[in-house]
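Shown below is the structure under consideration.
One protein chain is absent from this view; the other protein chains keep their places.
Presenting chain A:
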Amino acid sequence: MSTTTTQPWKFDFTSVDASYTKTSIADPPGYIGSKDVASRGHKAAKRSEMDQELLKVKKAWDVALAPGKSLPMQAFMLWMSGNSVQIFSVAITAMLMFSPIRALMSMSQVFERYETVSPVKVSFMDSKLAFPKMTFVAMQILTILLGMWKLNSMGLLPTSHSDWLAFLDPKTPLEYTA
């Protein structure tokens, strides 16, 4: 299927000439002419921008808190899967360990939508998304910790002496006897 062929039923608004508005033809519904936008009051425009920002931050907070909301469910699942090392419990725990890491890796993409392009360079702490992002990270870390707790209770973390026993070197006797 070729995309280069022009199709008569397609209408590209970008190609509309500004002078076209001068004609008596009514604007299509939803089309706000550039002239109108520019002609609107500066204050109103500003307020709407503020709303947008607030909305974005609010949405960002939602995204940031989402992993935390699923924590109780995940904890329940982990508890249900038992402490024995089986394919099911190991799979759940591995998922619990890897999904936060994956989420952290793709954090910038997740929050990109809520980012406001600002002409001035703003430091991270001053940006509106700093706290949601940090909360997001904290939530993912909480999830990882949950996974760690699970691994520990399954005995898969090298925390006890017995885990390091094999790496101990025998003591060298100073005396030789026969």
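Keep this in mind: a contact is a pair of C-beta atoms (placed from the backbone, for glycine too) under 8 Å apart; a residue touches a chain by one contact, two chains touch by 3 or more; residues count from 1.
Basically, contacts and distances are computed from a predicted model.
For the chain that does not appear here, its UniProt entry gives the protein name "ER membrane protein complex subunit 1", which is one of "Elongator complex protein 4", "Protein TSSC1-like Protein", "ER membrane protein complex subunit 1" or "Ribosome biogenesis regulatory protein". For the options A:P28, A:P72, A:P119 or A:P173, the residue in contact with the chain missing from this view is A:P173. Within the complete assembly, residues 155, 160-163, 165-166, 168-178 of chain A touch the chain that is not shown.
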